[in-house]
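The complex appears here without one of its protein chains, the remainder shown in place.
Let's look at subunit A:
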Amino acid sequence: MRNKEISFWLFVLPALFALTVVVFFPFFYGFYYSFTDWNGLTATTFLGLENYIAAFQDSRFKDSIEFTIKFAIASIILVNILGLGLAVLVTQKIKISNGLRTIFFMPNLIGGLILGFIWQFIFISGFDAVGRLLNLPFLQGWLSTPETGFWGLVILNVWQYAGYIMVIYISYLQSVPEELVEAAEIDGANIFQRFWRVKFPLVAPAFTISLFLTLSNAFKLYDQNLALTNGGPFGSTEMLAMEIYKTAFFRYEMAYAQSKAVIFFILVAVVALTQVYVNKKREVEL
């Protein structure tokens, strides 16, 4: 019995130790210091909720929350529609489907920072050139206004994650029994009916996963934001993660930044838990 316990702890402790030191200890440590005037090294006074009250009155912070939520909504809708569309397309038993899958997924292997730099060139020079060629003035001056900065980030994000979400939908679409689709076909269902009435309900669990993934990705986005717009022009495209980073490492207001980080955690956790709960409930009812 003793021996069994010792070997249990030997197996579990290294990973548990790393998780505790890297995630849980800093989490609670930071939580405590977010109520003080901590400067990264020491804290002298306990401030209570002062940092939190200041955060909710901080227009930059509020703007970044608003921007992040707008970005998340636009991304979730577009990524999922496109991801599902691509999945349906590459599961049509066409010869090139494997090659298509490879291409659509490719952006996900490359880091957000590098993709952001590539797209900076595409938006500034590529869009401009196409705009001049086809005489479309709205393609000019991208990333120089808040609107084009916003849509630039959305386009980059959709281009990158649609292929990722596609992979998830594919694995569900392929688990739909072939006989079911054939039976519907014999009964005279057309391609749209076969999709919406037969496949779609069976693919529902994929939505739980995909919505959750796109939402948490959108909330935590940093690298793409840094490389594509760096929050510009004039801080108008600063997302939550970047705002927290700048508060801490540009303005050195550590305790204040940590209070924003705690609010960020609550936002991400609440959204994630709600979504899992709602989707699980819906699946059961179905």
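Here is the rule we go by: a residue touches a chain if its C-beta (ideal position, glycine included) is under 8 Å from a C-beta of that chain, and two chains touch if they have at least 3 such contacts; residues count from 1.
As a convention for this text, contacts and distances are computed from a predicted model.
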Omitted chain (choose from "Amidohydrolase", "ATP/GTP-binding protein", "Carbohydrate ABC transporter permease" or "Spore maturation protein") - UniProt protein name: "Carbohydrate ABC transporter permease"
Per the touch definition above, residue among A:53, A:103 or A:183 touching the missing chain: A:103
Touching residue (missing chain; options A:117, A:151 or A:200): A:117
Absent-chain interface as seen on subunit A, which is shown: 4, 7-8, 11-12, 14-16, 18-27, 29-30, 33, 40-41, 86, 89-90, 92-97, 99-114, 117-119, 121-122, 125-126, 128-130, 133, 159, 163-164, 167-168, 170-172, 191, 206, 209, 213, 216, 219-220, 222-223, 226-227, 240-241, 244-245, 248-249, 254, 257-258, 261-262, 264-265, 268-269, 272-273
